[in-house]
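Presenting chain A:
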Amino acid sequence: MGNRARTAHVEFRGISKSYDGRTLVVKNLDLSIRTGEFVTFLGPSGSGKTTILMMLAGFQSPTAGEILLDGRPIQDLPARKRGIGMVFQNYALFPHMTVGANLAFPLEVRNVGAEERTELVDRVLRLVRLEGFADRRPSQLSGGQQQRVAIARALVFEPELVLMDEPLGALDRSLRDEMQYEIRRIHRTLDVTVVYVTHDQQEAMVMSDRIAVLREGIVEQIAVPEGLYEEPERAFVARFIGESNLLKGRVTAVLDEVCEVETGGEKVHALKVVACETGDPVTLSIRPERVAINSVPGRYKNEVSATVEDLTFLGDQLRVRLTACGRSDFIVTIPNIVGHSPLLRGDSVRIGWTALDCRALNHERS
Partner candidate 1 sequence: MAGSLRVSARLHRRAQLRAFGLVAPLLIFVGLTFVTPLATMLVRSVYDPVVADALPETQMLLKDWDGEEGLPSEAVYAAVAKELKRAGAERTLGQVASRINRVQGGLRSALARTERALRDVEQGPWRETMGAIDPIWADPATWHAIQATGERFTSRHYLNALDLQRLPSGAVVAQPQERRIYLRLFWRTIIVSSIITLLCLALGYPIALLIARSPPHRANLLLILVLVPFWTSLLVRTTAWIVLLQTQGVLNDLLVVLGLINDDGRLAMVYNMTGTIVAMTHVLLPFMVLPLYSVMRGIPSVHMKAAASLGAKPLQAFLRVYWPQSLPGVGAGALLVFILAIGYYITPALVGGSDGQLISNMIAYHMQTSLNWGLAAALGGVLLVGVLVLYAVYDRLVGVERMGLG
Partner candidate 2 sequence: MSHRVKSVIPAILVALCAAACGSGGSDKPRSITTVSWGGSFGRAVNEAVNIPFTEATGIGIGVEDYNGGLAQIRAQVDIGVIHWDVVDLEITDAVRGCDEGLLERIDLNALPPGADGTPAAEDFVVDGRYACGAGSLYWSTVYAYNDDNIPGAKPTTMADFFDLEAFPGRRGMRRVPQANLEFALIADGVPLDQVYSTLDTPEGLDRAFAKLESIKDEVIWWEAGAQPPQLLADGEVVMTTAYNGRIFNAQVLEDQPFVIVWDGQLLDVGQVAIVAGTPRLKEALEYLAFATSAESLARIARRISYSPMRKSGMALVTTHVVAGVDMEPHMPASPANVARALRFDWAWWVDHQDEMNERFSAWLAR
């Protein structure tokens, strides 16, 4: 497995898609996916992620641009000839066939011999831990089991690329968590390339090698999960991945990597992520857990005064809502560890954070 060349398996080149000829649901997508990689398209509904998947699967054709699979353009190849496994949103198991027949179906249409068929089906059933379920009908299985069958069916004919379109959407929370690890395990076992679509950021974080955050047909940022969280490049990503205090402000000074920004009457220093000059509007992103309350004065580059508005106890952390920088929804979370100082509603406090944890991003309209 490891000796397989880590080359581009899938490549989108200038892909655009419009259904009505006017509005583009996918705009000029350029993206390359390596062999064996697990890439997730993450975005709210309407962001174009499913359209991208459907174009890759062959159910939609791009309005412009080309899609390469192993270096060959595939726009003119019908879906059935692309050899791509696909897991659909609601499983799309064939209800009139048993589990075994569902799994044998892609092999039969490929004229795989009966003996080999049985062997492959058994193997994939073991892979998804459903040995002995071959004779059941899909309707006799639980949601999670149906999901496993759907995944097994997309894998049984040993495709090198598997697409998954919100496969866990219909499952409840705990089952979804379990299945995320299951899919990750299967991915690692088989070393196939997976392109995954979801609107659930946690799901994306758990499984993906890289995540492409989509918004209105545009990839806002593509990065490894840690990168998206720690170094969001766009305000939308900062908001969509994890939680962020997003403060609007105006640049008052620029010094190399850092800029000085005026927001809500306070002057703060921020890491210059977006190219900006004095006078430009920017959005500052500050993660709630990177803000300290009442720490030693002068320890942080940025220190402002604030008033505690609300306290919420969440078990592992304390969530504090403050008025600061001219806003009353400034959130700070404090891990529930020994020794943090008690706070009361109405307390006046000092909060502080480093310039590195305060990212100056593109100005966002709303």
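Note that in this section a contact is a pair of C-beta atoms (placed from the backbone, for glycine too) under 8 Å apart; a residue touches a chain by one contact, two chains touch by 3 or more; residues count from 1.
On the choice of candidates, all candidates are chains of the complex that A comes from, given by their letters.
This structure is a prediction, so every number in the text was calculated from the model and none was measured.
J.: Name the candidate, out of 1 or 2, that touches chain A somewhere in the complex.
T.: Chain A touches candidate 1; the others do not touch it here.
J.: Which of the residues in chain A end up touching candidate 1 in this complex?
T.: 57-59, 78-86, 88-90, 92, 94-96, 105-106, 109-110, 153-154, 157
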